[in-house]
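Here the complex is missing one protein chain, while the rest keep their positions.
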Amino acid sequence: MTSGGLATFVVRRLAAAMALVAVVSVGALLLVRLAPGDATTDLVLAHVDEATIARTRARLGLDRPFLVELGDWLAGVAHLDLGESSAFGRPVADLVGERVLKTAELASLALVLAVALGLPLGVLTGSRPGGLFASCVAPISIGILSCPPIVGAFGLMLLALGTGWLSIAPGDPVVPALALALPLAATIERVQSQATAEVLAAPGAGAAAARGLPPWRLLWVHAARQAVRPLLGVAGVIVGTLFSGSLAVEWVTSWPGLGRLLYDGIVGRDPFLVAGCALSGAVLIAAANLAGDLARGLADPRVRVS
Amino acid sequence: MTSRRAGVGLLGFVAVAALCAPVLAPNPPDVPFPDRAYAPPMHVHVLAAGGLHAPFIFAQTLHDRLMREYRDDASVRHTLHWFSRGRLVSLGDDDGPLLLLGADALGRDVFARLLYGARVSLGVAALGVAGALARGTAAGGLAGSLGGAVDLALMWMADLVVVLPGAYLVLVLRGALPLRLSTGAVFWLMAALFAASAWPHVARGVRAIVAAERARDYAEAARAAGAGPLRLIGHLLPAARGFLGVETVLLLPSLLVAEATISVLGLGFPGPSPSWGGMLQEATNVSVLAGAPWLLAPAAALCVVALAVHLAAGRPMLTSSRS
Partner (left out) sequence: MPIKRLPVIATVVAVAAAIFFVWRQAGPGPHGRASAPASGGELVATMRTEPKSFDRLVSSRSAEELLSRLTQAPLVRVNRLTGQVEPWLASSWTTSADGLTWTFKLREGVTFSDGAPFTAADVVFTFDALYDPKVGSEEASSLRIHDQPISVRAVDDHTVVLGFPSAFGPGISLLDSLPMLPRHKLQDALAAGRFADAWSVTTPPAEIVGLGPFALSEYRPGERLVLVRNPHYWRRDADGRALPYLDRLDLDIVPEQDAELLRLQSGQADLTTSEVRPEDLAVLKPLADAGRVQLVTAGVSTSPDCLWFNLTPGAAVAKTRPWLQAVELRRAISLAVDRDAIVNTVFLGAAEPVWSPVTPSHGEWYLPDQPHPARDLAEARRLLASIGLTDRHGDGLLEDAADRPARFSLLTQKGHSLRERTAAMLQEQLKQIGLTVDVVAVDPQTIIARYTDRSYDAIYFVAPSDSIDPARNLDFWMSRGAFHYWNASQASPATAWEATMDDLMRRQSTSLDPAERRRLFAEVQRTLSTELPVICFAAPRITIAMSARVRGATPSVLPPLVLWNADTLSVAPGRGASRP
């Protein structure tokens, strides 16, 4: 890869990322418009009279034609002003900023735990696909994966409550990070296991062994580097979804992250909040994909990244 | 390859059980039995005073409704009836319902709901996975082998699908569709939604594998021999077979959860027809989970199905299609 090629690559990806952000935000605003009900709907439940509801709608800017609303919002985005959230009464940019940090804290911890657990386990089970170790670990991984996230989160909370080994104090990230990390570790283990087994079964591995490469080096250096390729391919999606926050875990452990924010925006029919969350999600996933592709290019220089 | 056959056999067994639900289930799935809310599973005994008996259960009585306590009355025995009233096994008319996996919050038979629910949930999940795999493989294959603008465009679409708030799409659909939807309509709609939302993960993985394969010698050789793009893809795709097998195992549980999420947003299977996602959603209550773990039967069943798929996918074979 020439440096010129790299620069073109990055520029094209950035352009694509910006287009993504634009489409997602417009799409989000449009969808909020189309969904039944708006931010003033729950005022009806509070017995607020129609005149006040109309006034509130005007104050929140919900009675503007869609294109005007879109135009105003895009103009605001240029100054990094993402509008005001009707559900929280604060600027969306502040809300998203706070929550991104909290989600990042959790996601980083979960990612580290998951990779530390899943990657080596996957390599080990992949190296001996029919062995005893693999036969034990694979069903456990699948069992963890079959567990719906909310049940897993509750299960962990109940475990923490019952045994007292883990703290479920409000600000403590350990339990939510574990709840996020376990299914992710299982995914990583499965993908890595498959890929490692394939690489080891390929002729190249046999040739390397015949050349006298010690087995551990074969496994952990040669094979793992090649096998991590499909993992890096999906890394973008994984990291992107992780950093967009996991609603189930955040809900159960009341961690103030992006997942809950988006959900509050959906329930409260809050157009700017949803658009803001979608926008930040788009930025995160584009960045994660870019990083994943670059890493893949580094891991295997034969790959022609275009 | 015994494990492979075991996996396929298990899948077949599950499919047959689901299809024969009306015969296998001791009770209809939507009838709330009075005084049976959160009833625990009944134990089938064959040993009693005086040796072996035809299988029977002890009568289950409600002891404390609020505390959800049930007792078995050891003095009253109800023998199981076989092949009566079109059902494989059941209890006599006045003996109450046979609750092999206990009852849910409304006193409905969990085992029956599990069997009937398998038809819709597994069917929708299978269809969704197939759709996602097909779409993802096509997109990933094209992106990985052709590269360039095609790659950029396809992966951009994948990102779009991941980031767009799908929940809102479901809400808009819910608002636009008529209030009353038939089970069939929901079935196809959900399968389509799954396929449309789950393909990015598959596409990214396939793309990475195909892109790496493309640079290998045999691919260069094929290109030199004049193979067109589609034929080239045909050569490269088999390398992704193993990954697709893993993806199937990964997708099945996540689609089940997606089913539950979609039903929260209002597009779930209507009314009394049970589905695994719906059953799990009703059971998600921490006080209930601790005291009535049989309500998690769908998650356990799903685990079995996922394991079966894992076994059936087999160990990674030598991808010897390349030579």
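Order of writing sets the chain letters: A and B. Residues in each chain are counted from 1.
FYI, a residue touches a chain if its C-beta (ideal position, glycine included) is under 8 Å from a C-beta of that chain, and two chains touch if they have at least 3 such contacts.
In this text the structure is predicted, and so the values were computed from the model without any measurement.
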Missing chain: touched chains present in the view: A, B
Residue, one of A:V10, A:I140 or A:L161, that touches the chain absent here: A:L161
Candidates B:P22, B:G123 or B:G291 - the one touching the absent chain: B:G291
Residues belonging to subunit B that touch the chain removed from view: 30-32, 34-35, 37-38, 65-68, 105-107, 171, 174-175, 179-180, 263-266, 268, 270-272, 282, 284-288, 290-291
Touch list for subunit A against the chain that is not drawn: 35-37, 41-50, 52, 55-56, 59, 87-90, 94-95, 98-99, 102, 154, 157-158, 161, 168-171, 251-254, 256, 260, 267, 269
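The working rule: only the chains that are shown with their structure count from here on.
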Subunit A and subunit B, separation of their C-alpha mean positions in angstrom: 23
Subunit A-touching residues of subunit B, taken from the complex the two chains share: 3, 147-148, 151-152, 155-156, 158-160, 162-165, 167-169, 171-172, 174-176, 200-201, 204-205, 207-209, 211-212, 214-215, 242-243, 245-246, 249-250, 252-254, 256-257, 260, 280, 284, 286, 289-290, 296, 299-300, 302-303, 306-307, 310, 315-319
Contact footprint of subunit B on subunit A as seen in their complex: 12-13, 16, 19-20, 23-24, 27-28, 31-32, 34-36, 129-130, 138-139, 142-143, 145-151, 154-155, 157-158, 187, 190-191, 193-195, 197-198, 201-202, 229-230, 232-234, 236-237, 240-241, 244, 262-263, 266, 274, 277-278, 281-282, 285-286, 289, 296, 300, 302-304, 306
